[in-house]
Structure formats: C-alpha cells, structure tokens
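The structure follows.
Apart from one protein chain that is not included, each protein chain of the complex appears where it belongs.
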C-alpha cells in the first residue's frame, strides 16, 4: 500500500493530467480512420455498436470481429488497453460460468456464452478503433452537427481549460487537510485507519472545492454571456460557421460503400456457412 | 410544477457548469482509486454520487443531473481518451434520471431524513436501472438463455450481489454520509457565491411535486420512445438508414434502460398519486 500511495497522488498531479490531456488531444494524428469525416465515423460506429445485438450468427460476428481487429490495429491502440479489455471480458464470462455450476450448469454454457462474448468484443473494439482515431474536439463538432446541444461541445473545450486548474486546486486542498490535520499514528490492520482517514479527507475536501468552483463558475458564466455564448445558442449562425469545415467527401462515401458491401458479404457468407 | 427555483437561463448554465466540473473531477478521481477484487465481487468506490446529488438538492435538479452526467462523459472519458461509445449513453440516462428524481424528493435541505432518503433513492435508481440493463443485455445477447441450465440464476446472483455491494459501499459511505455532511453546510452559503437566492424551504408536500403530471408525462414519453425503438428493431429495420440522430443518441442498451426507468417512474408516480388521492379521500369521498 505504501507503494501505491505516492503513485496514486502522482497520477493526480497537474503535470500528469496535462500530459494525459495533450496525449488525447494530439495522439490521433494520421490513423486510417482519422481521415474520415467525424459524423460518418459516429454513424458507422453506431451501426457496429448496435447491430451485433441482433445478430446471432457466429459467422457474421466473427467476420465483424476480424474487421474490428484490423481497424483497431491501424488505430495504434496500446496493447495494454487491449489486454485489459480481454482480461475483463474473459473474467466476466468466467464468473458467470463459475456461478452457474452451483445452479446445475455445465460446460455446455460456454457455447452460448461465446455468442455474447463475440458481440461484446465487436462492440468494444469498434468503440476503441473509432474513438482512438478522433480527438475530442472533432467528436464534439460531429455531435453538434448531429443535433447535440451546444453545452456538450462547450463542455469539452471547457474541460481542457479547467481540468488542470481544478486538479491543482483539489490537490492543494487535500494538502491543506494533510498538513494541518493528523494522519492516524497507528495505521491499524491492513492500514485500515489510514485508508479511512484518506477516504474521509477526499470526501470532505469537496466542501471547499464546491465553494471555490462556484466562485469561478460565476465569472465564467458572466464571461460567456459577454462573449455571446448564450446568444449563439439561440442563433444558428455560429453553429454554421463553426462546422463549416466539416465536409463529407468522396473517400467518405467510398468508406461507407465498402463497409456496406463488407457487411452484405458477411451476411451472405453467414447464410451459406452458419456457425 | 418544476419551477421551484425559478432560475434564469444563465443561472441554469451556472449550475450545469458547476455540476459538470465537479462531478467530472470526482469521476477522474474515483477511476484512479484502486479496487479490491474478491472473485466476482468487486469492492470499489463506484462514484461520488454525493457531488451531483448535493447540487441537485440545492439548485435545479435537472441541470445538476445533466451537468454531472456530461461531466462524467467529458472529464472522465473523452478527455482522457477512454470514451466507450454507446455504453456511456446508457450510463448517462440512468445516472441523470437517478439524480434528478432524488433531487426532486428533497423539499427541505435541512431535513436530514429527506436527505437520507434522497441518497438511497439516487443510488438505488441508478443501480437498479443498470442491473436491469445488464441482465437485459445478457438475455438479449444469448439467443435462448432459459435453455442453458444454471446461467440465468448465475446472472441474477452476480448482479444481485453487486447491487447490494454498491448500495452499501458507494451508497452509504460515498453518498449518504457525504450528503448529510455537505448539504446543510452549503445551504445558504453557496448560493450568494453564484449570485442567487437560496432556495426556499418548501412547506408543501414534495411528494405531490414528485408525482407531478409533468413527470408522469415524461415517463410515459420514455415508454413510448422505448416501445417504438423496440418495435422498429423487431421489425428488422436497418439501423444504417434509420434516423441516425436517434441511433447515436439513444443506443439499444438505452432502449432497455428507458423502458425500465420509465416503468419504474411511472409505477412510483402512480403509487404516490394514489396515496395522495387516498389521503384526500379520507376527507370526504370514497377511495
């Protein structure tokens, strides 16, 4: 636990958060999927996130999985993410299987469960492939264009702006508690006293944090008013200007066409060789 | 009706941004807290539900709920490159609904019993909905679940245990206690910082408000949307050509969530309405 403590606080350090933010903002350059219009990608993703639920043909699912594996590969997702995903999925299914034995289940359930696992895999990989190839700003523009309220896309920019500030403030507040308070001398069995103490200050530090953030928010909203944010919410002009750069071009249509053909081929294949 | 705070649009925006930033931060935080896994039971801090709940109680519950849910998606997922797509939408709806309803329940922020009730209602609704969705997912994902011996029971046990676990750990330690600590302290103090008047203590029964026609309407609307979605999917309509706005905003999982939520809300609304009319009935007429 002692080893966990510093790394835990380190993760929450401002510098670390900034690095993480930069990475999500700039880490999407030039993957295969990043070339396409974000709206096309969102809709494309929506299909692959929903359709598997209605498909029980393993051949089709396997074909989709193959597509996702390739696309995920081109998105240069870190292997760690994939390993975590795999372990999570396998253990979830494993537990289900394990518990089912107590109710008279058998290993036959594996076959049924594998359909579910396949579906979940396709869906998860689709989201990893797409969202790892799209920076948050682009995603928010796509959503704005598809009719999401402006608050959402504002929230994303605002998040970039405020996250380091808020984390720093929270960190300092925690230090105020730590430096002026008293950590339990006797840490107790498995350090439970220490954990309870830390748990307590992480929660009560929200009291000053909420008040301080409220103060900030007031200026921010006044500034938003002055800068015409509320005005823009009622006029469509700003939205049009902002989204003028989004354009569906030939390669986007090509991408859609190829995807449709691929899925159609899969269904045909699935009918001929059902698994 | 719902205009208990009668806020201007800028004030609503303030509440929205406040809830978004604060819950966003807390969400990043809870994701970093290591969890202890004992088999399929995971001992972990699910979320700091108290943050949006406190704001929902003190201010406009709708904007606090929406802000918090956005905060989770934006701060906790998108900005850190962990956006999960439609799964987030499902969480979004469950969570907003839970916070919103719990926030509405409290008529007097200094009343500890109401606060306690709100805390458990919030976490209860959220967890119940997510359990329903999870079970529905398995039920839907496996063609003939009933035919596989042991599996349905297994799913119910796992989900049930996790539900209880979350209710106890996240519900008591990270919702009930912090809410009881924070709300009375912040009430009357945070409002001037935002340039608002503290909300008035409502003397009228809040359950009347809870069972307001508008909410009933809302739940009926949910059922309708959910039903339509179900119908369309059953009818095997291709999703790619089907109204994309709808698909990307409300995924399939959400269909189930909405059905569950809407049904729950409707039932609750009905119960309270009946009780109210029952109370009225004692005055004169028959039930």
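Going in written order, the chains are labelled A and B, and every chain counts its residues from 1.
Note that a contact is a pair of C-beta atoms (placed from the backbone, for glycine too) under 8 Å apart; a residue touches a chain by one contact, two chains touch by 3 or more.
Everything that follows uses one rule, which is that contacts and distances are computed from a predicted model.
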Listed names "Energy-coupling factor transport system ATP-binding protein", "Cytochrome ubiquinol oxidase subunit I", "FeS assembly ATPase SufC" or "Acetolactate synthase", matching UniProt entry of the absent chain:
"Energy-coupling factor transport system ATP-binding protein"
Chain not shown: contacting residue from A:41, A:77, A:173 or A:203:
A:173
From the list A:88, A:181 or A:274, pick the residue that touches the absent chain.
A:181
Residue of A:231, A:253 or A:273 in touch with the missing chain, whole complex considered
A:231
For chain B, residues in touch with the removed chain:
8, 10, 185, 189, 192-193, 195, 197
List every residue of chain A that touches the chain not included in the displayed model.
15-16, 18-19, 22, 25, 154, 157-158, 160-161, 164-165, 169, 172-173, 175-183, 204-205, 207-208, 211-212, 215-217, 219-220, 222-232, 235, 237-238, 241-242
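Throughout what follows, only the chains that are shown with their structure count from here on.
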Between chain A and chain B, the Cα-mean centres are separated in Å by 20
If we count contacts the way the header does, which residues on chain B are in touch with chain A in the complex?
9-10, 13-14, 16-18, 20-22, 24-26, 28-29, 32-34, 39-40, 48, 50-51, 54-55, 70-71, 74-75, 78-81, 83-87, 137-138, 140-145, 148-151, 153-155, 157-158, 173-174, 177-178, 181-182, 185-186, 189-190, 193-195, 233, 236, 239-240, 244-245, 247-249, 251-252
Per the touch rule, the chain A residues reaching chain B in their complex are 4, 8, 11-12, 20-21, 23-24, 27, 42-43, 45-47, 49-51, 53-54, 56, 95-106, 108-109, 112-113, 115-116, 119-120, 123-124, 126-127, 130-132, 136, 139, 143, 146-148, 151-152, 155-156, 158-160, 162-163, 166-167, 170, 199, 202-204, 206-207, 209-211, 213-215, 217-218, 220-221, 224-225, 230, 260
